[in-house]
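Handing you this structure, nothing more for now.
The complex is shown incomplete by one protein chain, all other protein chains being positioned as in the whole.
Showing chain A:
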Amino acid sequence: MDNTDKEHVEERGNSAEWLLLTAVFIIATCGLIYELVAGTLASYVLGDSVTQFSTIIGVYLFSMGVGSYLSKFFNGHLLRRFIQIELLVGIVGGFSSAVLFITFPLAASFRLILYAIVFVTGVLVGLEIPLLMRLLQDRVAFKELVSRVFAVDYVGALLASLIFPLLLVPYLGLIRTSLFFGMLNILVGWYLLRRFKGEVKRTAAIQLTALLFLLAELAAFIGADAIMKLSEHLQFSDKVVYATSSPYQRIVLTRNHRELRLFLNGNLQFSSADEYRYHEALVHPAMQASPQVKRVLVMGGGDGLAVREILKYPGVEAVTLVDLDAVMTKLFTTQPVLTAINKQSFSDKRVKVFNQDAFVWLRDNRQQFDCIIIDFPDPSNFSIGKLYSTSFYQLVKRSLSPAGYAVIQSTSPFVAPKSFWCINATLQSVGFTTIPYHNYVPSFGEWGYVMITQRPSYQVPDTFAIPARYINKGVMQQMLYFPDDMKTQQPLAVNRLNNQALVEYFEQEWGNYSEQ
């Protein structure tokens, strides 16, 4: 330690030591927070939290070791160096999550950036404690010094690990959390600078840097939502016009010059450019086939687009829609961009919306419907797989009038033929006549539907006497034809609650597809 530093620090007596220990405490907290932020963020965007956490903790600890080692090359002006490091940690750590959120959608090698940031932060944090110990070493007996500094350091770490999940993530979010602690780091530097004004040379430059950094982080802190939006915008490649979260899913709406797209949990739900192809194909075959349709049930379909098609039939007296997510149906009842697409179908007096679990609702239902439209998410997990089971279809059978038709969106028969034909087989096993068909929806690819009835057979109607852009007799005839590449030779299991065969098929098929 350089002589001037030593003397000045000594002069200040106990209060200076106390102050530096407080600094240790704060920077220890900050240090752990950056690590937690990186780990959480990586798990958030990359998944597999165990791997993410373990590699990030590893890299972080290692780079702290590097920092400690490097500290021996710092000689002279230790206090000044220390303050500079505080500012650097503050800016790198503070902006880490904002940078990571923005680079994730852009960078091909996101992991590289991630570990680089973790490494740099780790090195800087690793420098802090050795430098501080050297600053304090002549004031305090070595034994005492080590014990106090490390005690305070570990208590800071404990505090960080407690408040991070309990307060910070829920209330501040990741971006603001790291910015907040970045500012704390800078403030520590700033305060030390003021406190030991006489001992550090050329304070003006450092002060100015600190101020600039602080302002930058403050601005980012205030604009954190915009950063998040930007990240989503980059991720979805189009402009995000609306984004919200319900207890069940993240709902994001994007727009480009041509179309509006809705994403649920990152999966494309529809594109305004071609959704009519999907919804006309979903709704009209069953509506046309069912005689004298007065009462219609829609399950899923919280976007109101299937309902829009149903309301084209003047004979319809009541449409019941059951969708789990109230945020979704409310959005499609009130948001002008969205109601423009669904033609305000949810505001029609004939429509009644129930935000309930479809299985539970149907089990308790005692009405019969003339036509039923089922538009659930794909069976990608066990809890959704239930909605494609024999038990569910038994309830559908009970709720469908004897001459009526129902239809089930049944994923892509091209990508997932086993899944598609498993749904078909499951419907047959409960005694339905099935009419599988498919069409091309550009933004989805080849898509499949299974229409069901208790009647022995189905006849393509001569005319689809409703205003439509896509469907007509010829299209319907085409849709019924399946080329060989959408079929499977394998005997398929029936999907039951007690075997969930469909989820297994679906995982295999879409898993393979997305790996390509």
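The rule is short, and it goes like this: a residue touches a chain if its C-beta (ideal position, glycine included) is under 8 Å from a C-beta of that chain, and two chains touch if they have at least 3 such contacts; residues count from 1.
Everything below uses one rule, namely that contacts and distances are computed from a predicted model.
Q: Mind telling me which option in "Hydrogenase maturation factor HypA", "Amino oxidase", "ABC transporter permease" or "sn-glycerol-3-phosphate import ATP-binding protein UgpC" is what UniProt lists for the chain we can't see?
A: "Amino oxidase"
Q: With the full complex in mind, choose from A:N185, A:T209, A:S231 or A:Q249 the residue touching the hidden chain.
A: A:Q249
Q: Just name the one of A:T22, A:S43 or A:Q137 that touches the chain not displayed here.
A: A:S43
Q: Looking at the whole complex, which of A:Y60, A:F221, A:F359 or A:Y405 touches the chain that is not displayed?
A: Counting the whole complex, the residue in contact with the absent chain is A:F359.
Q: Give me the chain A residues in contact with the hidden chain, please.
A: Its contact residues with the unshown chain are 36, 40, 43-50, 158, 161-162, 164-166, 169-170, 245, 247-250, 265-266, 324, 357, 359-360, 363, 381-387, 389-391, 394, 494, 496-500, 503.
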